[in-house]
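Take this structure, written in structure tokens, and hold onto it; I'll ask about it next.
Excluded from the complex is one protein chain; the other protein chains are retained at their positions.
So that you can tell them apart, the chains are marked A, B and C in the order they are listed, and the count of residues begins at 1 in each.
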Amino acid sequence: MQTQDYSLKEMMAIMAAREIKDGDIVFAGTGISMLAATAAKNINAPNCVIFFETGAIDSIIEELPLAVADPRVMYWSASNTGLLEAFATMQNRITGDRVIAILGAAQIDKYGNLNTTAIGDYHLPETRFSGSGGGCDVASFVPRCIAFMQHEKRKFVEKLDYLTSPGQLQGSGSREAAGLRPGGVNVVITNMAVMRMDSASGEMYLDQYYPGVTPETILDNMQFSVNISQAKQARPPTETELKTLRQKCDPQRLILG
Amino acid sequence: MQTQDYSLKEMMAIMAAREIKDGDIVFAGTGISMLAATAAKNINAPNCVIFFETGAIDSIIEELPLAVADPRVMYWSASNTGLLEAFATMQNRITGDRVIAILGAAQIDKYGNLNTTAIGDYHLPETRFSGSGGGCDVASFVPRCIAFMQHEKRKFVEKLDYLTSPGQLQGSGSREAAGLRPGGVNVVITNMAVMRMDSASGEMYLDQYYPGVTPETILDNMQFSVNISQAKQARPPTETELKTLRQKCDPQRLILG
Amino acid sequence: MNGDTSKVMSIEMAVSRFMSDGAHISIGGFTLNRNPMAAVYEIIRQGFKELHVYAHSNGTGVDELIGAGCVDKLEIAYAGNGKTAATCIRFRKAVQEGTLKVEDYSNFMMSLRFLAGAMGVPFMPTLSGFGSEITTIWGFSKEMRQADPKMADDKLLIMDNPFGIWGDASKVLLVPAINPDVTFVHVQKADTMGTCRIDGLTFADVEQVKASRQVVVSCEELVEPDDLREFPERNQIPFLHVSAVCHVPHGAYPTAVYRHYDYDSDYLRAYAAAAKDDSKFVTFQEKYLYGVQNHQSLLSLIGQERLDAIKADARTGYAVNMKRG
Partner (left out) sequence: MNGDTSKVMSIEMAVSRFMSDGAHISIGGFTLNRNPMAAVYEIIRQGFKELHVYAHSNGTGVDELIGAGCVDKLEIAYAGNGKTAATCIRFRKAVQEGTLKVEDYSNFMMSLRFLAGAMGVPFMPTLSGFGSEITTIWGFSKEMRQADPKMADDKLLIMDNPFGIWGDASKVLLVPAINPDVTFVHVQKADTMGTCRIDGLTFADVEQVKASRQVVVSCEELVEPDDLREFPERNQIPFLHVSAVCHVPHGAYPTAVYRHYDYDSDYLRAYAAAAKDDSKFVTFQEKYLYGVQNHQSLLSLIGQERLDAIKADARTGYAVNMKRG
């Protein structure tokens, strides 16, 4: 298990790609989330539609974009519109219910709420981040959201410094009470594990741990504890998956490094 | 005065054209209002911009359109968009305050309120008309609106059967009280006269009567009385105006008949 | 592009698959332009009834549907058809005879209602309509609305501007979203996946499409997805919103399609003349509607000569100097 011939970034990209079903509309951000979307399209979900908050729909990703406004998302798409159209596609239930989204964050709590805004006091922060971008909108509208995280104690926190994007809020029923539709982050993919939200309680549990990682190591890297009783080992990337990822999705190794 | 060499339709079109100032954004409807807008563009306001509720801006009217959705409004325009953009241009004060609009109606009252919906009971009308179209929107948003009317008792009524498009509502201050910005119909151009709304009281008064028509005849053709003390005779169309109207604006005589 | 062609079907198939009695529908276009007439005629021929129709100013198509007795309820801003009918004739007749329930809005209000549906919000705000009886007189009663889960309980609402005087507004008028069961639009070009490119004015077609649960597109030209991908900024409707794509050349006839053909004034005037008289109208319908099997047959009946006469000029996009009397 120590002699794995794939990187953790590759593992994460493939684990995320596997969440995407054929025909899904995939909301992709920058970096590894774009890579995961492209991997799904090339491996297991050829009819999934990749779209970006900037308004590009079903782009042909010949080169990995370095931002959602990269001209590489504009090429050969079905339609190049703007931000309003992109977010409306998610807010509108007719199309929005078919969307799966991939997000990232600086902090996540046990209900899958995300902080991408600030560490410390909002008004005079210790560390300021970029802010919501489309994250808050996506987490509000989209029924299935994947969060990509590094498994570190300072990132899996007891209490967020700022709640930017709503996950399950305070658990069972609190999304609906706040005015949100069901949805938000319900899968977390890290460099160690795949975690999911329990559909009743809204709380995070360990679903899969990567080869070479124990559930205990995972718990050691979080401020809060999660249920590990259903955890099983994740199936590593297949040769085909890896080959496609490396040769078709990121031959320049812009994301894979 | 009886030997006038122009028709009343021509007189009306020219009187309306004279209301349009160079640089105005002119909201035009179908029929004679389009003709008036085209006349202004060709005679006295070369830089006025004709636009249609369907979304065409600064169309080149080579042939008179028979409807605001006629493909003739789409040709060589600056932009072909849609209804939302057209009405937003009027609702938005930055552009909307530069608009002058031309409307028509089945009934008008002394405050310039218009009925284009129904005669009789709304629910089971004696005569049903087309309805608001963009009329209610235009009369709500645009600071200067011209109403084109035939001067008949059944059209200049004491009380509208249905108030479709707001003029000065019940007069002084009532537009603002209802939630409207200043504007609405403030000029009425008929086959006999030009009437205006008093800016303080909001009530209609006789501004100009056409050659060969007396103020008394005008009053005889209305259910309500208006102030005629400031009335003067209208200046008839000049030869140049008539020539342009006939030869450049409606050579097919689709509107002029 | 995988070129999945499962959405491609005949207009007969699309109408039969997505329509049902009592359906809430909308159609694209505006008065005498780009109405999805092939779909409208097929809906009539297949005999769908008790329809609830949402329209801004979709004159030609809506009046044909009313004339054929398909429509029970109509929410509309404008029922006229340019110079051929200042007020649509069968519409007027139906309202005056009490056989059609109507709810009046303005063109902007109806467009905003489609926009609200497209954006997935319950309403849109506007500053239009204060003081108009559009705001105070309801065609559909509160009771009727409350009894039907497909209708908002209120025609519209007026509230004080919650942001004080922000935006120079003391009040706002809120109009409720529309989400039709099916919308039919006719466009110049569509690909087999459903992406559409419209030339000329889009009217409110894009919002109507995005607001709809099902969308049937008919098109002058059916192309491969790659054919629309070089300039994606020209495609107003992405395939995500489209259920069926039907290749129907002259599918908007007798209304106009910019850069393809003009409206047929002869047909529209003949329609208007017939519509004024019940028995003449039956004869007219027998000939042009029920007497033909499909849109192709109607076009054959109309004849190549008339189609040639309305053919769009390459420079202007309409039929220059066409007799329009």
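Following the convention adopted for this analysis, a residue touches a chain if its C-beta (ideal position, glycine included) is under 8 Å from a C-beta of that chain, and two chains touch if they have at least 3 such contacts.
This structure is a prediction, so every number in the text was calculated from the model and none was measured.
Under the touch definition stated at the start, the shown chains contacted by the missing one in the entire complex are A, B, C.
Listed residues A:A17, A:A36, A:V68 or A:V157: the one in touch with the omitted chain is A:V68. Although one chain is not drawn, the whole complex shows that of B:T38, B:S77 or B:T117 it is B:S77 that touches it.
Touching the missing chain, out of A:A56, A:A193, A:V226 or A:L245, is residue A:A56. Annotation: of A:S33, A:T81, A:T190 or A:T244, A:T81 touches the absent chain (contact as defined above). Remark: the residues of chain B touching the chain excluded from display are 25, 46-47, 49, 56-58, 60, 74, 76-81, 84, 88-96, 98, 141. The missing chain lies against chain C, touching residues 116, 120-127, 152-154, 157, 159, 161-164, 166-169, 172, 174, 176-177, 198-202, 231, 233-234. Within chain A, the residues in touch with the undisplayed chain are 30-31, 53-56, 62-63, 66-75, 80-84, 87, 91, 93, 113, 117-118, 122-137, 140-141, 162-166, 169, 174-176, 178-181, 252, 254.
Everything below uses one rule, namely that only the chains that are shown with their structure count from here on.
Chain-to-chain contact here is organised linearly: an open path runs through the chains from one end to the other. Set side by side, B-C and A-C show the greater C-beta contact count at B-C. Ranking every chain by how far its Cα centroid lies from the centroid of chain C, the top place goes to A. With centres taken as mean Cα positions, chain B sits 57 Å from chain A. The mean-CA centres of chain B and chain C are about 28 angstrom from one another, to the nearest whole unit.
Mean C-alpha position of chain A lies 40 Å from that of chain C.
For chain B, the set of residues that touch two or more other chains is empty.
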